[in-house]
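As you look at this complex, bear in mind that one protein chain is not there, while each of the others sits in place.
The block that comes next holds chain A.
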Amino acid sequence: MAERTAPPVIRDSAPPQGKPDAAVVRDALGVGVAVGLSGFAFGVTSAGSGLSVLQTCVLSLLVFTGASQFALVGALAAGGNPFTAAAGAFFLGTRNAFYGLRLSQLLAVPKAVRPFAAHWVIDETTAVALAQPSRRAARLGFTVTGLTLYVLWNATTLLGALGAEAIGDTAAWGLDAAGPAVFLALLAPMLKTATERTTAGIAVLLGLGLLPVLPAGVPVLAAALAAPLVLWFQGRRMGPAAGAADPSGREKETR
């Protein structure tokens, strides 16, 4: 997930203590299966939000980044217009660009494969790939996680969307709590320092506080301003001298 750690250490020649392939596959399958099965919750949520089975499945097939999908159907269900709804989902997806940046060095994806590999650049594949000790293991982990998750996520999305009607009132089954639980599970590992916690706190206040006054979908976008706001305050507090040198490890890195 989007933990803010030092850039990945790339070891081209695998050290002898390299992880056996079976262990990598086991880790990757664990993540892929657990998260892939929650596509069911997305399918039900999406169909319950008024999207058709086809629309729901197209989202999982083509968007394939869970938080953005939940955000989109949530915003549409709340009456947001398609542009603000898509904007929220898009901004949430921007983190994948930074995952890609780290993965492109780590995996050294051949140019011809990049357009295909790109679709699988998400929280889970990144987390598994970054946890591996060698390039070979990272590639294996990325591929197995990506494949398992893609297949299961789409299959369970279809089942969920088809089953939504049979399930009836999705709220009675508590399925409207699946979306926020997914968001919380993605968020929790990111809340490492006071900076992240402050940002999250301000975002919650903005997101809920602006709910009654702004049109649906817009409060989330406004809450995103918590990020630059916190960074700006931090920059001011540290002063221009400290601002030039990033304290989060660039100096340590070049030592």
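Keep in mind that, in the parts below, contacts are C-beta pairs under 8 Å (C-beta built on N, C-alpha and C of every residue); 3 or more make two chains touch, one makes a residue touch a chain; residues count from 1.
FYI, contacts and distances are computed from a predicted model.
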### Task
Write down which listed name, "Cytochrome C", "Glycosyltransferase", "Putative membrane protein" or "Lactate utilization protein B/C", is the UniProt protein name of the chain that is not shown.
"Putative membrane protein"
### Query
Can you list where chain A touches the absent chain?
2, 4, 30-31, 34-35, 37-38, 41, 50-51, 55, 58-59, 62-65, 67-72, 74, 76, 78-79, 81-83, 85-86, 88-101, 103-105, 109, 114-115, 117-119, 121-122, 171-188, 190-191, 195-196, 199-204, 206-208, 211-212, 216, 219-220, 223-228, 230-231, 246, 248, 250
